[in-house]
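All protein chains but one are shown at their positions in the complex.
Now for chain A:
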């Protein structure tokens, strides 16, 4: 784990949970796995403080722990993924609010703030919060009347909705165990079973690996919980779903894509009969992995906006939203797919009809460009003659087409343009979607995230080293190792213009140079210098730099804040709150305003850097064989 990342995680923990927690966290992230004794040794904290810190951190899922069966020493380990995830809190709340309304966003905020929460406690908190809201609490946003959580049943239905969407998951004991220990445990269980069944056959390593992965998958997805794969439910899953009693809601939701209405109408009635659907002791937490899926979709929509346009991107967004229910995570380490073809085969699909339904309420111009008018213009123009023969025939055809178009209803015209937009997405050089026949569409996330990665690396290089650098990088990526002369030939640039750029990039480690001596003398003049670009290395370099840059932003926020701290303290004093206008001077108000602007600017930058991290790190799918070979 890189030093900038650990620094960043520690800063994030410090920012949200205070110094005690961040000190404990820093030790664990610095020294790795430690027992309580080890922690005591490296920290100058008392046992009482240490235990308090650990408790908070465990509650927040920032620390994982494991006690081996035959031992009573518990080991602690920092969970950097969750620590890093703190930076995404705002985005996660936003995502959930967009999809499920403000009340659900509120639940998400609470879950993020508290790590994991039992249903019982949540119900209690909401009872309390309601009272609080009546006493003028300026910060609480005014919820729409029907969106308020007023009864227990409503709370449960909101939680159920979120759980079905995959945005929150039930907390399981396994969630507190480090992944390596889980793996070892799975391996041990599988091995002992294996030896019982095949006492002599110890060879089939591969089969065992599959079994280990099966077991891990079962743990991850929760025992007995239905797992949707490839958009279809297998029989067993269907059964368990029916037993759960929410299958109709689920199915309906997927079919018409209009989540809120369908899910509510069905499950609400049921819940009225059975008010307590969840065991009060069930605890929930936010599922970061699912939120990453939503973030990825957002990013893909931006990508489509940039390269095609906002109307098409809107259609794309609807399509991705329809698929979202069936995509649980961006990168599935335990995927069942054996090759990229297989992966595509298993990927969920969506029907054109569902997309149209999802877009039914959108009022926007979905029309595409009109080539006809322009072509006609050209035919009348100066050099329209050479294409006149085929022009006439197609002119008649176009006329007919136009007439047919005029006979269409608005509805049909709209459907037609949506279909066209979908085809456009598929025909784009980036292949945003793939048609798998009969109005079914799939998204090749692997290739798209790869393109996002290349795009972001390219922008970074372009901004850091100029346009030539980005061009040289693309050429090297396309052609492999090249002499500077060859690069300049492909780029149609002068070699000496390119040379300094390449030198700078090499200095920063973004490209590499390989020497190939032509003879034994190894003289520079008798040596070939080949440049090459290693995308993965570049990705890691940028990632580390971004982590560091993020830390600097957090540190800067702190130091900016310390300057205005006295004013902030004053503004937060209980006698000042509510009477700011009377009790703060103009200078103080200005200082506060400029501090808020500064903080906002820095936080916005932080969040944009996190978008970059997501592309560089989180969306990358694990390696799979590129094509399906029959072994």
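Everything below uses one rule, namely that a contact is a pair of C-beta atoms (placed from the backbone, for glycine too) under 8 Å apart; a residue touches a chain by one contact, two chains touch by 3 or more; residues count from 1.
Here, contacts and distances are computed from a predicted model.
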{"item": "Hidden subunit of the complex - UniProt protein name among \"Prenyltransferase alpha-alpha toroid domain-containing protein\", \"DNA-directed RNA polymerase III subunit RPC6\", \"CCZ1/INTU/HSP4, first Longin domain\" or \"Deoxyribose-phosphate aldolase\"", "value": "\"DNA-directed RNA polymerase III subunit RPC6\""}
{"item": "Candidates A:195, A:368 or A:436 - the one touching the absent chain", "value": "A:368"}
{"item": "Of A:552, A:570 or A:625, the one touching the omitted chain in the full complex", "value": "A:552"}
{"item": "Candidate in contact with the missing chain, chosen from A:38, A:179, A:309 or A:439", "value": "A:309"}
{"item": "Hidden partner chain, residues of chain A it touches", "value": "306-309, 311-312, 367-371, 374-375, 420, 423-424, 426-427, 429, 456, 458-460, 462-464, 466-467, 470-471, 474-475, 478, 488, 490-494, 497, 542, 545-546, 548-549, 551-553, 555-556, 558-560, 585-587, 598, 601-602, 605-612"}
